[in-house]
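My questions all concern the structure below.
Of the protein chains in this complex, all but one are displayed in their positions.
Letters A, B, C, D, E, F and G mark the chains as written, and numbering starts fresh at 1 in each.
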């Protein structure tokens, strides 16, 4: 069976951020397929990926990019699959450009956008898992357990 | 059978925005359940809704709110279901406060955030449909048709 | 007798900021109760804390959080006690997200918001003390003395 | 006995905003004293007001101003009473200037800041009431009732 | 001979802005070809346009879009022709989202970005003309005359 | 004869910035008087300074402060002398709060505001000198020479 | 005798803002010379104006412009006279672009910047008057009287 969640990013420099997405999906036992797909440098690769993703057995796509971040929105333009966007923190504007480039999509082509940076990448993984879990009871149980474990790990009081 | 997509909002004043979500879901033949759930004025209602949503047969939750918009994130804290957030345009800051309050969630509790205002509400509906469609071929076909119709409706040239 | 001022924060990582609040309250001889209460990871703990605070003998609540900072506003939704919010400086957006998430509350549920970061935490402590001092002459005197000492410590001229 | 809550503002043009504060305090049966005190045009009046407020029997001060809004912070510099700040929505920058001028106070001189505009003014009134209520059981009851009534007024579903 | 400057935009709603570009090019006697090409609704049309533009005899491309404005950057990814971007003023964020989505391109794929809104569209036309003029003396003369006429039209003193 | 330009700042921590103002004034042979005057911690000192400055022989006042920077505007409220404001770079918001707190003064009470940080402090010194020079030919000559020397120091080409 | 204060602006459209500067100067009995000088459309006129201003008997220059507002800074680059800048409110970005373009000058070339829009224009007039008043006792008296009258006009309480 093909991969369930594809994680794509615009360049190697996005990987330290995006591996938070693959990490949490692996913890949850979700199959991932990680690729570099640049909207600007490899538009044909992006087009082929986006149009073929459903047929490859991909169910959810996570796309991360920074600056004028067109990858999530352009993929969403070419597939009916759910697309989640991660704004990678940019150098000059700290990811505010990435965020607005990803989240402010016009009506008709949605990208479910997460927070800027690593927290957003982790959450993209979790949201992808929750989407898959809508049709997978075992994954639902693992997701609930993951969440419960994190809640239980919250200490009652801070330590110096 | 219970509702598939719940659309909740913080107040009546959010409805002109949020009905874009229910409108597109109805076009796509998806069952919706629309409610007012205020994080700040009815926290108990919110807690009961969020914790009970899965058992009510809800599969995806769309939550819209403006200003210090806590509704999407707080619901996401209390359910493993996918939660999508719509930043309602606010009076003073045009929805920038709504957007940051919804999208900048810490690692562990995701909200898939859409654009500020009506475009975002429409897209929340579409993204919810695409999530349901991961397990519903007929809906997938309707979603593809909806998208194709919109693409075909794009004129070749602008008119004065 | 129970504690007078509760200082709660979303995670251990907020403690370096929030200890400025506890520090100044201890200088002023005000009893404090410091806890980790995460809106997103421990919503039930938050609900129990907020609803029970008055009965625990707490008079003022200081809540600090960063990013999509929902803790102060959600506590304020569940108690009639005065709630003060401290926006913790966030990584990507330097606390602008924290600030807007805390201060832009809708009419009906106030959070008295202080500055981003350590200055805000110190001031949350001072404002809490001034609230308690409305009914405590000895604390009023200590607060006046604290303020006077700081004013007297201002040098006439800068030194290289 | 003197007034309990003073509401001061920089100019007549702030009154449409600030009357939300006096309105809610009057609903709650709290005595208010409303004045125009301009930091920039009447600094001596401001100084006299701030230094004399405690002796006038004032317990909490609400100050509203717009643009380079110095009134709340300057009053806070000259009284140990709790000072709450309301950022009035400004013409060019929609109150972002007002907000930052009020909330970003240095350590040592707190202003509890509310939201930009009318929501913030209403909430300043409510927060002032909650401060007075820390020592007034009857007011506590009225405040709880006011909050409960608002919660009960939230409809279950939006109407077109 | 084919058109020299293509003006493309994401939707009919961008036309009131973008006709400032075609207007000034027509004043300067430059042939224009105006089309609707939506990155998100008609990605295939966009790809075909961008890849075929040079062979169609187009020399410069002006692309206008609003919100998460991907059109200029995506076209630039698929052609070596000069691409100029016009950020259309958006509803919620006044075009700041459009601007950042267009201008913050990564190294390797440039879009020459003009001001938000009508001024930017006019200037895109002028910059396109100045590019064509690098190899067209007659156009250079017309451009110089257009500029001189505007300079001469500046009154010495304002009138009430 | 008394000092000509007073340089005041809110705290010792502003000195590394503000010494750029005193440095350039000393280069230009202008007498300076440097003091710490905190709007928030020493309001009485500020009031006395502002009201007495003209009688002390001060001709221009430079005031630097950060965050909710009230010093320049409050001094301007209490003197008819020209007041120049320097927004000191703040920790969380990089001086945007300082800038807006200083520059956005209401009609009636001006502060001539310079750039954030050291460039602004240097320029406050230069602007103060240019003000004094309106009535001092020798200073005019020194100012012209200072400017000419800087212009001459600009190299023709950058060096690696 | 030549004019004392020159008020220049980039275009006729700036006049409704800038006449607040001329209005207050006329109230104070200061001679003004009002001109349109566009940095971008009439650079030669600007250069001639800036270089000749001192010899024309001008003592202070007020320059207003919007958007990428280069007029104040470029004039300041070519004269040793004090230059005050007024950021005219722009359409898309409400004058934030105007403000940053004027105030963020590099070390060496100061522009004393006032608030965005009409308040800033009025204050530019007042600051220019205060500069002239450093060497004009009669103007000092008129300026003090103008200020005193405004202070006296502040009502004690707001009216509905």
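We adopt the following convention: a contact is a pair of C-beta atoms (placed from the backbone, for glycine too) under 8 Å apart; a residue touches a chain by one contact, two chains touch by 3 or more.
Keep in mind that this is a model prediction, so the values were computed, not measured.
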Shown chains touched by the chain that is not drawn here: A, E, F, G
Of E:20, E:50 or E:93, the residue in touch with the unshown chain: E:20
Sites on subunit E contacted by the missing partner chain, in the whole complex: 20, 59-60, 80-82, 84, 99, 103-116, 118-119, 122-124, 126-127, 130-135, 140, 143-144, 147, 150
Those residues of subunit A which, in the complete complex, touch the missing chain: 9, 11-12, 14-15, 18-19, 34-36, 38, 41-42, 45, 67-68, 91-94
Interface with the undisplayed chain - residues on subunit G: 10-11, 39-41, 43, 47, 66-68, 70, 73-74, 76-78, 90, 93, 96-97, 100-106, 108-109
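FYI, only the chains that are shown with their structure count from here on.
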Whole-Å gap between the CA centroids of subunit E and subunit F: 43
Separation of subunit B from subunit E, taking each centre as the mean of its C-alpha atoms, in whole Å: 35
Multi-chain contact residues (two or more partners), subunit B: 11, 41, 67-68, 92-94, 96, 103-106, 108-109, 115-116, 119, 150
All touching chain pairs, where touch follows the definition stated at the start: A-B, A-C, A-E, B-C, B-D, B-E, C-D, C-F, D-F, D-G, E-G, F-G
